[in-house]
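Take a look at the structure set out below.
Note that one protein chain is taken out, while the other chains of the complex remain in position.
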Amino acid sequence: MKQHQFLLICLLPLGVFTLAFLAIPLGRLILASGEGDAGWAIYLQILQTPRYLDTLMQTVVVSLAVTAAALAISTTAGLFLARNRFFGRNALLSILTLPLAFPGVVVGFMIILLGGRQGLVNQLMPGHVIFAYSVFGLFLGYLYFSIPRVLLTVMAAAEKIDPALEEAARTLGAPPHRIVIDVLLPALAPALIAAGAIAFATAMGAFGTAFTLATDIDVLPMVIYTEFTLSANIAMASALSVVLGLVTWVMLLIARSLSGDTVAVGG
Amino acid sequence: MTLSLTNIAKTFPGGTKALLPTDLDIAKGEIVSLLGPSGCGKSTLLRIIAGLEVPDPGARIVFDGEDVTQQPVESRKMGMVFQSYALFPNMSVRGNIGYGLKMQNMPKPEIAARVDEVIALCRLEPYADRAVTKLSGGQRQRVALARAMAPRPRVLLLDEPLSALDAALRSQLRDELAMLLRQFGITAIFVTHDQDEAMAIADRVAVMSQGEVAQIGSPEALYRNPATGFVARFVGDAMPLEGQIEAGRLRLPGGMLDLPESAVGKEVLVRAEDIRIDPDGPVTARVETVTFLGTHYRIALAGVGPELLFALHSGLSAPKPGEHVRLSIQPEALIILPKTVAA
Partner (left out) sequence: MKSYTKSIPLIVTLLACAFLLVPIIQSVLAGLTVNYFRGLSSGLTLKWVGEVWTLYSGSIFLSIWLALSCLAVTLVLGVPAAYALARNPGRASRILEEFISLPLAIPGLALALALLQLYGTYQGFRTSWVFILVGHVLYTLPFMVRSVLSVLAAIDLKTLEESAASLGAGPARRFIDIVVPNALPGILAGALTVVTLSIGEFNLTWMLHTPLLKTLPVGLADSYASMRLEIASAYTLVFFVMIVPLLMAMQWASARAQRIMQ
C-alpha cells in the first residue's frame, strides 16, 4: 500500500463521522431556519421582534459586563501569580482553575449556595438578601466560570513576557505600578483581547448556568431552548442558533488569531 | 556492476531542475562520494537511489541486474544513514539496530545474535542498553550506522553522515567510518560538502555542481587533473595566475614562468603547496602576511597574481612581511584548463 493511500484511510473514519454528524446536521440547521413561514426573512424578523431584540441586547450586555469584570480580576490575579512565588501559590492556582471542568449547572448551584434562599449571604447578612435568581446572580454565575478561563490565557502570556523588559524599565527608574501600566499591560494586550473574546463568546453561549438559575432575565440560549421545546418553533430556534453560533465562532476566531490557543465554550 | 543508474533527472513542480540527466555505475564494494556545495543535486540523487524521491520518467535504477526503479523504498533493501540520524526515540539501542531485521521477519534469537555482532563491530557495547535519547552525537552516529548495516543491505547510503558533529569528533569518526565500510566490504554512496571527508573515505569521488556531475574519479585524479575550473577550485584550492602568454611562457608582473603546454585561450591555476620560496626562482613577489599554522607557514604574496597568492611554506623559519622573495613553480604543477565561469 502506498503512503498516500494509507493516509487517506487514516482520515476516513474522522471524515465520515464529521460529515454525518457535523457538516450535514449544521447544513440542515441552516436550511431549517429558512423553512418557517417567513422564509429567510426570519433573520430580519429577529431584529424586528422586541422580545428577541431585547434578549439579544440583554445577553450582549451581561456578556460584556462579565468580560470586563473577568478581565479586571483575572489579569490582576494572573499577573500576581505569574510573577510571584510564595508558599501556597500552587494551591491558590489550583483553586482558581478548578472550575474549568464544572458544567454550567454546577456553577449555577454554587451561586445558589451563595445567594439563594438558604444561601450563605442570606444567612450572614441581616434582612432578606437573595440575589441568586436576579441578573446579579446570573452575572456572578458567568463570572464564576469566566475567571478561570481568562486566568489561564493571561498567565500563559505573562509567562512568555521577556523579563528583560521589566528589568530595563526598572533601570530607567520606573516604579512598580508604572511598570504594570507601561510595560506589562501593553505586552499582554493581544492576550487580553483574546481572553476577552473567549469570555464574551462563552458567556453568550452559556446555557447550563442560566438554566439552573431560572431567572426572569432571558438570555439567548434560554430563548432558543424555549422556542424549541415549548413552542416547537423550529425555524426560529434554528435561526437564533445560527446567529448565536456565528457570533461565538467569529469571537473565538479573533481570539485564536491573537493568542494561538483554543479554550472551549462551556458553561 | 552492482549499481547502475541511467538517465536520472529530477525536476520539481515549479520547474526547478534539481538534477540533470545523470548516469553512474558503481562496482561491488566500492565507496563513492557525491561531493559538492549545497544545491548541487547530490542529496536529490541519493534520495532517488533510496526511493525517497521519484525521478523524472525515463530513469532506470538497476541493482545487480534487478530493475528497482518502480519499487518503493521499503522493498529496495538499502541501508540509509540520515543526517540527523533519525534514531527511534521509543526504542532502545538494541531495538533500533534490530528493527530492519524485524521487518525481514527474522526469528528473534537470530535477530539478537546479529544485533550483538553489529554492536561488537561498531564498538557499541558500553552503550548497548542505554536509551537512545541519552547518547552523545558520536554515539548516535555509530548506532545509526549499525542500524543501517545490520540487515546486510546491498548498498549503504549516507546523507552527510558526519556534518552534525563537531570538528574534532568528525575527523576521528571519519577514519572509523572508512575502516568499518572497508571491513564490511560494503558498497556505499555518501553525500558530503566536505572535500577532506570525500577524499579520506571514498574510492571515487563525483564532484557535482548545479545538478550535474562535473567530474568523477579517484581523489588523486581529481586533485591532480581537474577537468574544470570548478573542480580545481572545489577540490583543493586553486588560484588563478594572469598574464600575457609569450612563446610558451607566462609573463607575470614579477617575472616569467615556464608553462608545460600551450595555454592560449585557457586559464592557468596553481595550488598553494606548489609555490616554492626559491632564492633562484624566476618570479619576484612581496610578502604581505605570514601565518604560522604549526605544520607550516601560510604566506600571502602580493604582486604575482591579480589577487593575493597563498603559498604553503614548511621549514623552521619564514620570510617577514614586507620582504621581497623569489618564487618558483614547477611547470608540471600548473593546472591548465579551458576558461570557465567559476561555479
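Order of writing sets the labels: A and B. Residues in every chain begin at 1.
Rule of thumb we're sticking to: a residue touches a chain if its C-beta (ideal position, glycine included) is under 8 Å from a C-beta of that chain, and two chains touch if they have at least 3 such contacts.
Computed from a predicted model, the values in this text were never measured in an experiment.
**Student:** Write down which of A:Y52, A:F109 or A:F139 is the residue touching the left-out chain.
**Tutor:** A:F109
**Student:** Kindly state which of the options A:L100, A:A169 or A:I193 is in contact with the chain not pictured.
**Tutor:** Going through A:L100, A:A169 or A:I193 one by one, A:L100 is the residue touching the chain not shown.
**Student:** So that we can see where the missing chain sits, which residues of chain B does it touch?
**Tutor:** 50-52, 72-75, 77-80, 82, 84, 86, 88-91, 99-100, 103-104, 147-148, 151, 157
**Student:** Could you list which residues of chain A touch the chain missing from the display?
**Tutor:** 1-3, 5-11, 13-14, 17-18, 21-26, 28-29, 32, 73-74, 76-77, 79-81, 92, 94-106, 108-114, 118, 120, 143-144, 147-148, 176-177, 201, 204-208, 211-212, 221, 224-225, 228, 234, 237-238, 241-242, 244-245, 248-249, 252-253, 262, 264-267
Here is the rule we use: only the chains that are shown with their structure count from here on.
**Student:** Nearest whole angstrom, what separates the Cα centre of chain A from the Cα centre of chain B?
**Tutor:** Whole-Å distance between the two chain centres: 61.
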